[in-house]
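Of the protein chains in this complex, all but one are displayed in their positions.
Going in written order, the chains are labelled A and B, and every chain counts its residues from 1.
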Amino acid sequence: MFAKECWYVAALSREVGRSLLSRTIANEALVMYRTEAGQPVVMLDRCPHRLVPLSAGKLVGDAVQCGYHGITYNHDGRCIKIPGEHQISAKFCSTTFPAVERWGFIWVWLSDATAADESKLPQDFHWGTEPGWTPLSDYLRVEGNYQLLVDNLLDLSHEAFLHMGTIGNAAVAETPAETTLRGDFVQVARYMKDCGPPKLFVRAAGFTTNIDRTQRIIYTPPCYVVIEVRAVPTGTDGAERKLEWWVLNALTPETDRTTHYFWGLPRGFAHDDAELTEMLRAGILRTFEEDRVMIEAQQRVLDKVSLDLRTVYTKADQAPGRARSIVSAMIAREHQSAQPVTDTGS
Amino acid sequence: MFAKECWYVAALSREVGRSLLSRTIANEALVMYRTEAGQPVVMLDRCPHRLVPLSAGKLVGDAVQCGYHGITYNHDGRCIKIPGEHQISAKFCSTTFPAVERWGFIWVWLSDATAADESKLPQDFHWGTEPGWTPLSDYLRVEGNYQLLVDNLLDLSHEAFLHMGTIGNAAVAETPAETTLRGDFVQVARYMKDCGPPKLFVRAAGFTTNIDRTQRIIYTPPCYVVIEVRAVPTGTDGAERKLEWWVLNALTPETDRTTHYFWGLPRGFAHDDAELTEMLRAGILRTFEEDRVMIEAQQRVLDKVSLDLRTVYTKADQAPGRARSIVSAMIAREHQSAQPVTDTGS
Partner (left out) sequence: MFAKECWYVAALSREVGRSLLSRTIANEALVMYRTEAGQPVVMLDRCPHRLVPLSAGKLVGDAVQCGYHGITYNHDGRCIKIPGEHQISAKFCSTTFPAVERWGFIWVWLSDATAADESKLPQDFHWGTEPGWTPLSDYLRVEGNYQLLVDNLLDLSHEAFLHMGTIGNAAVAETPAETTLRGDFVQVARYMKDCGPPKLFVRAAGFTTNIDRTQRIIYTPPCYVVIEVRAVPTGTDGAERKLEWWVLNALTPETDRTTHYFWGLPRGFAHDDAELTEMLRAGILRTFEEDRVMIEAQQRVLDKVSLDLRTVYTKADQAPGRARSIVSAMIAREHQSAQPVTDTGS
């Protein structure tokens, strides 16, 4: 069960164009495309007539023509053609969802359209297309529940064991984290002074000495984690050499046990270096592949172990634990507000 | 759940010979072969001893020897050998089913053998080996429920969208169909005057002008659809150039979500043209492959969508809707007649 009164990233901007893209989001099979004017469209990926996927059909102008019997739906879902018939019943419509393009991503709202307020987008993602910053984004698919990835990102001590070839150093496991839990606000910060630089940091910024490394992790329900990263040579203010980027993580549930992992890495240095951009893309994809392998092994264990199994917790589990409580409460509220009102009067 | 008091096509005649052929029909695993005299034999494909498939054994004369412990069953199911034992209990027998060979196909009857009346075969299949007609038949397997294929064949408007490379033309979607529903008789006819010829028609009969095209679709429960097809150059009686064939479709359920699609295409023209026969085989297989891809996508949607989902209907859905009602009633009658009689007397 997923929270539904929220925006999910459905695609990178560059993935959606003038062909039909099929993708399942939160257990709903969707089809996406752009109108001739460039507006993103998201529909349920099935023709209401015979239930075949609309993505097996084709675009005709701004409309989708089903590939089976040719029934055609406009971008607003309205049926505009049934071959061999003159009248079209109002029941013949496809289901569409509010979709917006922002910060390099296509976002979709899967519940009541009247509540699809853009102010509910996770605002920290503005870094994705921030003027003066160099963008980078990509995608991988993980065969594990999205909350396992939230857990992963809210306890970065694992970088010291899983990611020593890229972003890990010993300090990230040994330095105490400062965890802030305040209502739905969850933040984990680590200030690592005079520590060895991770390999990817050396390749990206050319560090030759120890560094001061800062990482500030911010969670936004249900599936967003952004990380502010900063490193400078120890004893300097970074005026000569610094590394600063945001890691934007959108962990969109595909199904109960699979996740679309959309990510961005906008950086605040070395802006004209296209080679650096591709090196960082490769380095981050390698890192997230390491996570993917571990998360998928974890998911396979969870698929098998009995339900009454209890895990034990470290101090580092405070933030991921709170994140899960927030989502549970969010889903509970959604279900409560969906209850019919009953007259309790005398 | 399938209708059981009926004949199902289990194989093309040419598939069954002096080796053991294993195939599941209506959820029953069967093994088929011919006796030395050429009679088709159909048995349950498991040894009653240790339940291994008999098809893993071998033919010994007219009998099947299990490949595990050598227990041997005659073509009538009677056990004739248990290695190491002298007496054979009457309980040791394999289950056999009535089987007949007719019109180029092997037919099997899966319920009460005393009711296995050959008059219950779908008589229109006689075209499969009609004197003066050129036969053609083949097989493909579809990972979708057989009723999706009945739906497909009773609404051929889809030819205009899915099969434009072979048998589709625009007329088949735009021309109103004449649907006849009378008890268990379901027929859909379309008379398309002065229309562009489909590509396969041009390749088969060399049309150079518009044609008059007739298609008459007849359903026989539970899984038979035959289509009478005729085309002549517009304004002629076809004396110089005509196309006429029957499409015989036997949609035998394998499991609840898979189908054995046996088909024939006997034609009434160009009888000595073996090259044409192979061209037609390739053209029909391509067409049915296009159906297969769409039906399997449809089945995957059906596997996932919730049960209370309702589809909407077009006028073209009358015949497929009636076909489903007929099968439901057929299954209900079978179950009713299987009820024990209870005394309601005073």
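Here is the rule we use: a residue touches a chain if its C-beta (ideal position, glycine included) is under 8 Å from a C-beta of that chain, and two chains touch if they have at least 3 such contacts.
Here the structure is a predicted model, which means the values were calculated and not measured.
Checked against the hidden chain, the listed residues B:17, B:67 or B:135 yield one contact partner: B:67. Against the chain not shown here, chain A presents residues 151, 155, 157-158, 160-162, 173-177, 293-294, 297-298, 301-302, 304-305, 309, 311-316. Remark: the residues of chain B touching the chain excluded from display are 29, 46, 48-53, 56, 65-71, 82-85, 89, 91-92.
Convention: only the chains that are shown with their structure count from here on.
Rounded to whole angstrom, the centroid-to-centroid distance between chain A and chain B, based on C-alpha atoms, equals 48 Å.
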